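Reviewing the structure listed below.
Missing here: one protein chain of the complex. Every other protein chain is in place.
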Amino acid sequence: MSDVAPTPSRPTPARSLLVEDARTRRRNAAERRFRAYGVIAIAIAVAGLAFLLFTIFRDGSSAFVQTYVKIPVAIEASVVDPEGNGDPAEMQKILTMSYGRLLENALARHIARNDIQIEGLEDADLSTFFSSQARADLRRAVLADPSLVGTVVEHPVMTSSRVDGMFKGRVSRASAAIDAKTSAAQYDLAMALGARDDVRTTFNWNFIISTDSSDNRPEAAGLGVAIIGSFYMMLIVLVLAVPIGVATSIYLEEFAPQNRLTDVIEVNISNLAAVPSIVFGILGLAAFINFMGLPRSAPIVGGLVLTLMTLPTIIISTRAALKAVPPSIREAALGVGASRMQMVFHHVLPLAMPGILTGTILGLAQALGETAPLMLIGMVAFVTTYPAAPPEGFFDPASALPVQVFNWTQRADPAFFERASGAIIVLLAFLLAMNLLAIYLRRKFERRW
Amino acid sequence: MDDVRLAERGVDADAKVKFECRGVQVHYGEKQALKDVDADILDRTVTAFIGPSGCGKSTFLRCLNRMNDTVASARVDGRILLEGEDIYDARVDPVQLRARVGMVFQKPNPFPKSIYDNVAYGPKIHGMARNKAELDEIVERALRGAALWNEVKDRLGETGTGLSGGQQQRLCIARAVATAPEVLLMDEPCSALDPIATAQVEELIDDLRESYSVVIVTHSMQQAARVSQRTAFFHLGNLVEYGDTEQIFTNPQDPRTESYISGKIG
Partner (left out) sequence: MSPFWTIVAILALAALGYGLGRRRAMSLAQGNPRRLHSRPNYYGWNVALFAAVPALLLLVLWALALPLLPHGAASSRAAGILAIIIAVAGLAVAVRRTTPEFRARNAVEQMIRGLLILCSLIAIATTVGIVLSLVFESLHFFRLYPWQDFFFGTEWTPRFGGGSRLGILPLLWGTLYISFIALLVAVPVGLYAAIYMSEYATPRVRSLVKPAIEVLAGIPTIVYGLFALVTVGPLLRDWIAQPLGLGNSGSSVMTAGLVMGMMLIPFVSSLSDDIINAVPQTMRDGSLALGSTHSETIRQVVIPAALPGIVGAILLAASRAIGETMIVVMGAGAMATISGNPFEAMTTITVKIVSQLTGDNDFSSPETLVAFALGLTLFVITLGLNIFALYIVRKYREQYE
């Protein structure tokens, strides 16, 4: 200790602790600013989230209700059964178009009978008042029960998307006036009917169970095919990704020797987790469709692509769950003469199960929201028939929830935006349910050693 | 107690009281860690806190520069006066307090910066140097003060984590000395060091007494006897006995102190 300083620094004369000096004041101000930045950052993130959810619910919640008008509709024999013999085969030849005339006439008669005065009301306003889906529904009802011919039915009739929008506040009189598909007069008519209590607003089950529909009738478009398609794909992911993922994790965590192959697998998995999802779409297109010849737009291809995408997530969370099982349990099992395989399957795996389940559910939730890869394998297609039951149904064309959202945003008619936002609410509801289940499982089975 | 070599110098007769502690109690949540401690800590004196682990000696040490503030559940009652001013007064900024009461920890914890920047860190934040030359001088003085200058003067730009354990701890002492504190608190500063490094640090502590009031927590009675002039024995959160080191080790008044230093409890 040769270099001890002769005179170490003398403490500076004592300042009072009770008085904040100027420098400390400045430093404390900087401290408060820094804290404020943190609060602002969190506020930005939370406000962004709140704004996003708010707009989605504002735009989408109206998709869950649908406006109907209840007027007496005369099933005129002259239109639907010109031969007058009630022969179903003959009636089959009458096209949907003609049933539109029935509705038009019914509306005109309703206006006249109740003395509703609308300025500038034209024929077109009457013919576009109801959804073209309403004609098809009426035709189906008459063909199913020919005895209706000649009677007057009083079904609620589905309105077109514009009229529906007037009741939901989406379409104003001013915007109706400049829209080629509607008019101010149609708006006045709708309001007049509304004032007369002819309007029924009901929960829109069709939105959830119907198939997609063409560009000119957004009010009839539903999510049925998309929900089934997503469900099929989740089934495939569950059946393939979970066993493969758990097996991989068990091997890597419990059996794999320290060698190059193991290293390669490990690096591979962490990189796969970060490969952009669209690249998996390219893989699906090139490998499953072009090379293996599986059909486009089919849940089987989507399921396989999502399986490969979800595998890394499941593997990473399963390995974490296996790692969390304390070594003492393994030693205890080996100590009573169990083989390594028995130790894993009888002791470690059951203890890790809650963690594996949670990871699996979160992986599935991620797969459910994936859009880009499914677009490349043709799931944007316009599908109006439900796929069959599995296993054949896995090969039928279907859509998927998130892809259906995208599909609707690409349509020309802005009424589809309401549907897209509504579909997102459905998607978010599924995700919320899955996440809550995961949280519940984690809470219920949480184990501390 | 033949194997205990007592510090060669006694307490300065005219040493002023630095810290005046009255009725200090500490709770961690529901649990009471320190019960009603009264003690005066003298300037230019090495004061050792000894006692079995969990006895409250580190807790008390951390009260003296309000490091307990960083533990959310800790609550400190009683009065601790630094030169007559209550350090737990609402007007006191712990930042100003800690500039005057430095601390060295159990495990060397140099920042992931160069050796120079480690030592210059305190002076920089407290604005102690007007220019680079002054800062250089402060750094050199601190490193000399910590008996490290000769070993590192040619590699001040290298990172502090690259030094050996003993050098790291002396770097931490230099870092604490550089802010020119009045009191230096040391929480088992040698427990992570080998015997040679321990000897170096102990020698340094003895030198530091020239300028500072040094308070050292140690689990080693030998170390307390070697470096301190005053010793306080803590047991189960109580300050059992506090007096001149020589008296504590040769003529303890309390039977608990007696049994601890003779190795019966601990």
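Here are some notes:
Read from first to last, the chains carry the letters A and B; within each, the first residue is number 1.
Following the convention adopted for this analysis, contacts are C-beta pairs under 8 Å (C-beta built on N, C-alpha and C of every residue); 3 or more make two chains touch, one makes a residue touch a chain.
As the structure is a computational prediction, the values presented were derived from the model and not from experiment.
The missing chain, though absent from the display, is touched by one residue of B:Tyr28, B:Tyr88 or B:Phe105; that residue is B:Phe105. Only one of A:Met91, A:Ala221 or A:Leu308 touches the chain withheld from this view, namely A:Leu308.
In the complete complex, the hidden chain is touched by one of A:Val380, A:Ala398 or A:Ala415, namely A:Val380.
By the touch criterion stated above, the residues of chain A touching the omitted chain are 27-28, 30-31, 34-35, 37-42, 44-46, 48-49, 51-52, 55-56, 59, 243-244, 247-248, 250-252, 255-256, 264-265, 268-272, 274-283, 285-287, 290-293, 308, 311-312, 315, 339-341, 365, 368-372, 375-376, 378, 380, 391, 402, 405-406, 409, 417, 420-421, 424, 427-428, 431, 435. Although one chain is not displayed, chain B still touches it through residues 65, 67, 70, 72, 95-100, 102-103, 105, 107, 109-113, 121-122, 125-126, 172, 175-176, 179, 185.
Assume only the chains that are shown with their structure count from here on.
Averaged C-alpha coordinates put the centre of chain A at 62 Å from the centre of chain B.
Listing the residues of chain B that touch chain A in their complex gives 82-83, 85, 87, 89, 91-93, 95-97, 100, 125-127, 138, 141-142, 144-145, 147, 149-150, 177-178, 180-182, 200, 203-204, 207-208, 210-212. Within the complex formed with chain B, the chain A residues making contact are 1-5, 8-12, 14-21, 23-24, 27-28.
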